[in-house]
Every structure is written in structure tokens, then in C-alpha cells.
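Quick notes on the structure that follows.
In this view, the complex is presented without one of its protein chains, the others remaining in place.
Chain IDs A and B follow the sequence of writing; residue 1 opens each chain.
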Amino acid sequence: MTDSHLPRRTLLRYGAYGAGAAALAGTAASWDRLTGADIPGRDDGSLVVATLGSAFDPATVEALTKGFHRLHPDIPLRVNAVQAVDWSDFFAKILTQIAAGTAPDLVYVATEGVQLFAQRLGVSLDRWVRRDAAELREYFADVHPSLVESMMYEGNLYQLPMEFNAADMYLNKQVLKRAGADFPAADWSRDDFTALLRELKRGGGSHFTPYFWTNRLWGGVVPWLFANGTNLLKESKAPGGSWLWDTFYPAADRQGRGGGFRWTTPQATTDRVEEAYDYIASLVQEDLCTRPEGGNGNNLVGVFSTGHVGVTPAGGFWAGGLQQAGMRAADYDVQYFPRWRTQRHQFGAAGYALLRTSKKQEAAWEFIKYAARKDTMTRLFRTNQTTPARRSMLNAARYAASGPAHWQVFYDTLDRFPDTGPIPAPPQVAEVTDVLLKYTGTALASPRAVGPALRRMQGDLEQAMEREV
Amino acid sequence: MTNTQVPNSQVPPVRSRPATPPVAVRPSVRDRGARLVAALFLAPTVVGIVVFTVVPIIGSVVLSLFQWNVIDPPHFVGGANYRTTFTDSTVLVSFRNTLLFMVLAVALQLLIALSLALALNGRMPVWLRSVFRSAFFFPLVLSAASISVVMKYLFNQDFGVVNWLIGLVGIAPVPWLTSEHAAMATVVLVYVWQQFGFSFLLFVGGLNNIPKEIHEAAALDGATGLRKHLGITLPLLSPTLLVATVVGIINALQVFEQPYVLTDGGPGDATRTVVMVIYERAFEQLDFGEASAVGVLLFALIMAVTALQFRLSRRFVHYQ
Partner (left out) sequence: MSAMSQATPTLKATPTLSRVRYSLAPWARIAALAVCALLTLGPVIWTVATSLRTPAQSFDLPPQIIPTHPTTAAYHGVFQQIDVWLLALNSTLVTALIAVGQMITAGLAGYAFARLEFRFKKPLFGLVLATMMVPLQVTIVPVFLVLKTMGLTDTLLGLIIPAFPTAFGTFLMRQYFLGMPKDLGEAAMLDGAGTWRIFRSVYAPLATPGLAIVGVLAFNYHWNEFFRPLILETSSQNYTLPLGLVSLQGNLGTGSISVVLAGVVLSMLPAVAVFAVGQRPLREGITSAGVNR
């Protein structure tokens, strides 16, 4: 046996040497890739901006970088597009970066994280806004005050809103036609909504569910809480902020504006909250809506565009997605969220936050201003994957190809319902979201589960809100 | 498998002096040389394990005594994290879920793998056997996260293929991912679907090693079918069963991707496993101290379960 192995052994030996040499050579050749040294701008003193990767495709990021370089050739910029499934995943990655000591200077933060960042990591922009007020006047004139207020915390401004999404109702027009239902009016009531769902159900057949919703902080149950004139946590406004309102907004818009939102005492067991949950539970029982599946609804585009679902809450971010899925502009449309006790809508917004740990705060401010410019935002938000914060950017041309026909609804939500507010997002937002998702699932899992689930939710929320972040 | 007793056959024989030329080597130098060589062979593995496993475990234990949220420096809290852990219903539920998952998943996995391995052991063309073997092994090649994304579509209550399939035989649609009991069953199913191929191959190997003569002798004695399997095949297979069970349990206690992607621990906490809680405490709630405490508890659990298995194996496992 040994003899027959000899020639093979020699071959194997040379083969092993060859493979070893190849491995060494390969390692040497790719050393830069292995150590990340080939990542541009790493450790070289650039201004580092972390954005949500799935929001901006590589071409957009490049356009952003080039444009900034033209304006500020002395400030090297690196945009780090962090890929993440949703905002909490994104924050986890940013925190990992901070833990590793490679914190960015600017982070693109959504409403979910505004207060957390403001409290722990952020720098308020007040002094720069005041200093460059003349430059920013045009910006503030183009942005609704509700969006700006959502980015204030305890009287200070932490971000300039770049985009937002309010939860309006998307309707599949083919499904409506199939059921012989009319497109609802702008002030349709909750009962009108229920009636519509029943109509759609009758005309729908099997494998069709009229109303689809995803269990998360934005969308989900919260719009119904808002519509019923309540909220998960008691909402109030911080004092202050007049330095901003008086400088940039006319008297009419200043009414009732303060220094940012405060979410304090949980009120999950109040009547109105229970009422809202009971309503959705009744929809579930009548088979008019889907059960609360967690996640970010990546089934949704598919089932909506194929007519398996008729109605769903979504914001301007969906128009582009539906177009990509093959839906034509005429196949769907948008209407305001139905009216219950109020017609208060909820929204989420996003903008760049400046980190306390940054050593280039002046340069970072220049980037924030650059990003807020209309031409930059036009380049950033080419596809309709979100709603731009600037009112002037919404026009018929933008939505001609993708639809919807009633595109004005996206921004008019803010104008028509001035009490429209941000999702409840205190600094303890991670735990609050976990509790909300968990107990919404339990509450709607079986009949008569609402009461007990809300009571347990209240207990957990109280615990969460007590925690020092 | 993990018989760390060195078999007698491995003890080196007493060396006789070589005939030509006599080499006078002092025994102590020889030993030291041998030990040095052995150390060099072991160095990459052992050093690596010490740096990347042993030290981190100790680090975890130390970290569990602190409170640390990454942004601010850590501060010592002693046993507070453990106290919180024992009173936190989410953590307790996650341990219950993990143990339940382990029992269901390993039992199902072994049952399916054993049945298929036995079935495959019968007569059939060689190529067909090869096709079946490849098919059953295939899911292991796939990424758990990606396949969970796919399964999430398939198990959707309203539009998924699974409910359509069972609808064909008249069963009402099951809320696979949104009902507390069904969600656990779904996570178990998806996990087992992916993992059973490993145990399956272990059993195929074990069955291959049962000499034909034993089966023939049994057939001569009149034992056929089920009786044969219970009385003869299973005991002969018991070492393999042990390996499959130990590996299966260790893996099942650490399940993460399937529940994370399919249900994110929901509905409620119904499918939240211990590993998910560790991840959430560390990276979503920024409480690295508490996350480490839960991790230390999980490690202790795994060790305890494995030790229990080996104790039981002395009674039940028969070596030839």
C-alpha cells in the first residue's frame, strides 16, 4: 500500500505546496481588502456620514459626495451607507461603530432615534442655525413646522428634517373596481372604512384580505390610536423653541409650537386605547384584515400589487416601490387616513444628526446645510422611495410615472391636519417598541385577549419608561 | 464520540535503540524536544481557542458583573444583573422556549433522520439512493437567514403556499407565524427542515457499519421488521445516536436566525430564544452587562445538559 502511494504522495505534496503558495500569494494580494485599508476615507480624517444604505443607492451616494466636494473642496467627505433592515438594526450598527471607536461624525437618524441621539450622543444645532439664519430662511419656508418640531428636544433643534412619511391609506383601484366600491372621500369616517372593507371582502373571493397592516411602531396600531385622539404614552410639549419659531415662521404657524415633544406616562389601559385595539380585533375576527405579522412588511408590495390585498397604510415611500413591483400609476391611489374622533395622522421623519464625539463639527454643519438644499435633495430623492421634507419638491411631474393620482395627499396631510404628529419615540424607544409589538401580537391573537394584553403592556411600558437610558 | 480516554493501542511502545549508529541522547532532552514539537502542533488551535473562546468566556463572566452601555464607561454592579435576570419574565420565558424548542426540534430531527436513513437502507438502484441522499442533505448548504426569509413567504397565513397546500386536503388556513402555539411549531419545522440532513448522514454512516452478518443472523432467528429494528439495529446504532443527539442539542440550544427572521421572537415572546434575548439586550437595549449575565447562564445550561447526556450515555450506549 505504501508503494502505490509514493507517486501520489509526491503529487499531493507538490499540490499542497502549490495550494499553500497560492493561498499566501492571494492573501498578500488582497491584504488591503482584508484589512479594510482600501475603504476610501478610512482613518484619514475625512468627514464621515453614516446613512441608511437601503435608502440611497450607490449612484446617489456618489452624486452626493461629488456635489459636496464641488462646494467645499477643502472638506474630504466619506459617506458610509450602512445596510440595515430597519431603523433599530441601523442604530445597533451605529452603536457598534461607536463601540469600536470608529464613530461617524454625522448619522442619518429617523424619528425613532431622534430623542435617543439627542440625549446621549447628539449636539444641538441651535447656535449654527441662529448664525446662518439668513441662509436657512428659504429652507424653513419650504418645510412644514410639524416636521421641524419633531426634531426638537427640550427646546433645542437637533436635526434638519430631510424627508418624512405620514401614514395615509393606499387603495388598490382594481380591487375597488372588482367589488364595485367607490373611492372614499377625504373625510371618510372609521365606519365608512369598515363598510368599505366589507364591500371589498364580498367581491374578493378566496386568498384575498381587504386590509393589510404590519405590526411596527410606524403604521400598525399607532395611526388608529391617533385617530381615536389618544396615544401610547402621554404626549406633551417641552417649553422653549421660540427662538426658532419667531425667526422663521409667520405668526399663524407658530401657534401651539413648543420645544419638542415629550412622551411620558404610559396609558395603555385607558379607554380610548382599548377601544382602538377592540376595533382592530373586531376587524381580525371578521376576517377583514390580516393578523399582525411582525417585520417590515416585505410581503406587502407583492400582495398589494397582485390584488391580494385592497387597502393598507403607507406613506410616500411606497410609490416608487409599487412602480418597481410592476404596478401602473392608475392601478392604485392614496387617500387620507379615516376619521374617528379626530383625523390626526402620524408621521416619521429623518435628518442628519451631529455626534458629540465629532471633531469636525463646523465641517459637519456645512454638510447638513448642503444636504438641506433643494438641488441636493432633488438628487437624493429621485425615486419615490420617500416624501421629501420640502413642500416645493412635490409636484405632478414627480409622481407622473409612478402615481398616485392624489399625490398631494402626502404633503397636504401636514397642512390639512395641523395636529399631525410624530410617532411616540422617547429615548427609551427600543424597549417601548419591543413592548408594543409584543403585546399587540398577543392582544390580537385570540378573541377577548385585548384587555389582559393591554394590562401587561402597561406594566412593561411603565418598567421601560422608568429605566435610565 | 467524545471518549477522551486514550486507547491502549495509542500508547507508544518502548523504543529499542537503533542498531546503527548508536545515538546517545539524554532522555530528558528527548522528552523536552517531543513536548516542544507537540506544543508547536497544538499552538495554533490551543492559542486560538484560549484567545477567542476561553478569554471571552471569562470576559463575559466579568462583564456580567458590570453595567455598560458602550457610550459611558462601565460601572460595577455585582450580582444585580443576575438578580434582574431571574426576575425578568422575558428572560425566564426565553429559557422555557429554548428548552421546549430543543426537545421538539431534536426529537423531530432524530425521528425524521432515523426513519429516512432506515428507509434508504433498503433495496434500490445506486443512483436513486445517491439522489435521495443529496436531496436530504441539500438544505444544509443554504444560509439559515436566507431560507428563513423564503419560509416567511411560504408560511404566510393568507398568501402562503403552505396554507394553500393544506387547503387542498380541506384543512383551514393555519396562522403559522401569528399564533403563539403555531409560531413555535413553525420555527421548529423550518429549523428541522434545514438541519435534519446532518443527523441523517450520521445515521446512514452508522447503519453502513452494521455488519450484514448480524442482520442475517437475526433473520435466521426469525426477527424481522420492527422487532429487528428495536432489538438489534437501535442498540448497535446507539453510539451514532449519542453523537447525533449531543450535536443536535448543542445546536438547538443556540438557535438564532430562524426565530429572528421568521417571527422576531413573536407573537409576544412565544418564540423568543435565549440567544435572541442576549442579542437584544446587548445591541438594541445597550445593556451589555445584562446580556453577558444571560449568556453565562446559557453556557451553564448547555454544559449541564451535555454532562447529563454523557452520564445517561453510560447506561444506554453500547459500544461493540
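A few remarks follow.
Just so we're on the same page, contacts are C-beta pairs under 8 Å (C-beta built on N, C-alpha and C of every residue); 3 or more make two chains touch, one makes a residue touch a chain.
The model shown is predicted, which means the values in this text are computed figures rather than measured ones.
In the full complex, the chain left out of view touches A, B. Looking at A:Q115, A:S146, A:T194 or A:S305, the residue that reaches the missing chain in the full complex is A:S305. Listed residues B:L92, B:L111 or B:L128: the one in touch with the omitted chain is B:L128. Of the candidate positions B:L65, B:L104 or B:L202, contact with the unshown chain belongs to B:L202.
Contact between chain B and the absent chain runs through residues 1-7, 9-13, 15, 18, 34-35, 37-42, 44-49, 51-57, 59-60, 63, 116, 119-124, 126, 128, 131-147, 149-151, 153-154, 159, 161, 164, 193, 198, 201-212, 214-216, 219, 224-225, 228, 239-240, 243-244, 250, 253-254, 256-257, 275, 278-279, 282-283, 288, 291-292, 295-296, 298-299, 302-303, 306, 319-320. Along chain A, the points of touch with the absent chain fall at residues 2, 5, 8-9, 12-13, 16, 19, 23, 26-27, 30, 33-36, 38-39, 42, 52-55, 57-58, 80-86, 93-94, 96-97, 99-102, 165, 207, 214, 218, 295-303, 305-306, 308, 317-318, 320-321, 324-327, 385-386.
Please note the rule applied: only the chains that are shown with their structure count from here on.
Inter-chain centre distance (chain A to chain B, centres taken as mean C-alpha positions): 38 Å. Looking at the complex, you find that chain B touches chain A at residues 70-71, 149, 152-153, 156-159, 164, 175, 177-180, 263-269, 280, 283-286.
If you check the complex, the residues on chain A that touch chain B are 88, 91-92, 95-96, 98-99, 120-121, 207, 209, 215, 290-295, 298-299, 302-303, 308, 430-431, 434, 437-439, 441-442, 445-446.
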